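Here the complex is missing a single protein chain, while all its other protein chains stay put.
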Amino acid sequence: MAKLSEIAAWIGAEPVTAEGDVVRVAAPEDAGADCLVFATDAETLAAAMASGAGAVIGPLDSLDSAREGKPLLRVKHPKFAFAVAAQRLTPDRAPAGTHPSAVVVQPELVGEGTSIGPFCVIAPNVRIGRNCQILPHVTMYPGVTLGANCIVQSGVVLGATGFGYVPDPKTGEYVIFPQQGTLVIEDNVEIGANSTIDRGALGETRIGQGTKIDNLVHIAHNCVIGKNVVIAAQTGISGSSVVEDGAVLGGQVGIGEHALVGPGVILGGGAGVLSGKKLRGAGEVFWGRPARPLKEYLRSLARLKQR
Amino acid sequence: MAKLSEIAAWIGAEPVTAEGDVVRVAAPEDAGADCLVFATDAETLAAAMASGAGAVIGPLDSLDSAREGKPLLRVKHPKFAFAVAAQRLTPDRAPAGTHPSAVVVQPELVGEGTSIGPFCVIAPNVRIGRNCQILPHVTMYPGVTLGANCIVQSGVVLGATGFGYVPDPKTGEYVIFPQQGTLVIEDNVEIGANSTIDRGALGETRIGQGTKIDNLVHIAHNCVIGKNVVIAAQTGISGSSVVEDGAVLGGQVGIGEHALVGPGVILGGGAGVLSGKKLRGAGEVFWGRPARPLKEYLRSLARLKQR
Partner (left out) sequence: MAKLSEIAAWIGAEPVTAEGDVVRVAAPEDAGADCLVFATDAETLAAAMASGAGAVIGPLDSLDSAREGKPLLRVKHPKFAFAVAAQRLTPDRAPAGTHPSAVVVQPELVGEGTSIGPFCVIAPNVRIGRNCQILPHVTMYPGVTLGANCIVQSGVVLGATGFGYVPDPKTGEYVIFPQQGTLVIEDNVEIGANSTIDRGALGETRIGQGTKIDNLVHIAHNCVIGKNVVIAAQTGISGSSVVEDGAVLGGQVGIGEHALVGPGVILGGGAGVLSGKKLRGAGEVFWGRPARPLKEYLRSLARLKQR
């Protein structure tokens, strides 16, 4: 529970004159009097005001709250403010500590405040920072490093053997190329359920600070993912590719080996980047297989549809 | 083991005059005298009759069994009848009860007859219906509801945190949008190995009665999947999308956010549905990325191949 005046302080809203407090966030259609909701424009504001919510976060140009009949916290970025308020109101985290069923080979390498769930396997030489949340069934192979404040959802496999083989020239049988490198994950990274990130073959695989990874994503050996990158579900990134800071990858994107996705590049869902290809341009959208600038790709699609 | 006359009763076949019984189902090439096989047309019937099987389920227009030398159970839908007979003959299910290694926070919320395998993690406030089969290594996050007669294969993650973030306008760092909703799975749903279904952000994610989901499928927060939907392997459905009753999704289909797949729509393997797009038409086949009516898509492919 928090007073509206506290919430206003958290999110930098104008001081609220109305008294009152809320317990949790909600969508307008489910909101009760103890709920905080948000609106981003006139239409959603009307819905929020008509809802059962106890208070509303709205945009700066919202009408005066007194006229609306419900306390209104006005901010420049209502959705962001709502997310911040939600995290303070109802932090969604497990209590610190390691579940007794987990196998943690060197507990002295686990930071304070970190929670490790049932049936996790944390191999030797794994270092885990403070205040991480490791959900059930996570496996970390030997030597993995995880920064502070990371969240690793259930079933994630970190640091598994990479997929690199060399055919025997005589028999065609494959011999594994050495997969003896490491995996380093920086602070504030979040990884979705059942995703897999392999360790480097000889060097390291690295995931930059603040990067968010969805479910069932695959990141191969020796990839370097920058800071604040967003990677949606079922995307796969092949060995030794680089995705730079602030890039956004849609779902089911496929990236070949030794490719480069430059800072701030946006890849539409299902886009494919060829091995060795370099895509650049902050805010530029690429789409299709192989990925091309959005306008060019849409032109091709349009021509295909012509009779 | 069952007598042929019993099986005839189960599947609604004409009464069988021949004596005899069978123990299990098989494919014709592996069938022994204790096996039941099926045939759907003249060609497969010949193979079935030439096999070592003890009895055959065949189509209504099959010749008289006496002439064929092997007991023949004639029905309108032989493959369906065979599936029904197999379920009765050799039900493939684990005995009821919870493996001692499983972590079930509130066992009083688990229905009778349900089986929970080794190393499952069933968090607080999870409700599980009767006669479910939960295979090993399944994780259910807090608050998930699972109906009766569901089958959840190994490694499935139900109710994980959805993937929704809001960038901090000042720093570009991402803050999670609240993921505090629920996941409701209705009766008779089956979910394949290592699939993931996230809980709602604020509202709920819902999987309708009788829906069947293959391996490595991803269903995001706030999706609503109807009844008797079929979703093949590695398909991904982004946040807040709706798939209505009886739709059939091939493998590796990708569906954007807030899209709608209408009742009975069929999506070919690898098809992609754009965010916000609505596809309708029971029995209509859509294919390609972006998905278009099959005929139109095939025309485009043909034109692409021309010199």
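The letters A and B name the chains in turn, as written, and every chain counts its residues from 1.
The rule we apply is simple: a contact is a pair of C-beta atoms (placed from the backbone, for glycine too) under 8 Å apart; a residue touches a chain by one contact, two chains touch by 3 or more.
Please read these numbers as outputs of a predicted model, since none were measured by experiment.
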Absent-chain contact - pick from A:115, A:139 or A:211: A:139
Given B:117, B:181 or B:262, the one touching the chain that is not displayed: B:117
Residue among B:96, B:230, B:260 or B:285 that touches the chain left out of view: B:230
Missing-chain contacts mapped onto chain A: 101, 103, 119, 121, 137, 139, 141, 155, 157, 160-161, 163, 165-169, 172-180, 194, 196, 198, 202-203, 216, 218, 220, 234, 236, 238, 252, 254, 256, 272, 275, 289-290, 292, 296, 300, 303-304
Missing-chain contacts mapped onto chain B: 24-27, 29-30, 76-77, 79-80, 82-84, 86-87, 90, 92, 99, 101, 117-119, 135-137, 151, 153-155, 188, 190, 192-194, 210, 212, 214-216, 228, 230, 232-234, 246, 251-252, 269-270, 289, 301, 304-305, 307
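The definition used in the following text is that only the chains that are shown with their structure count from here on.
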Interchain centroid distance [CA atoms averaged], chain A/chain B, Å: 29
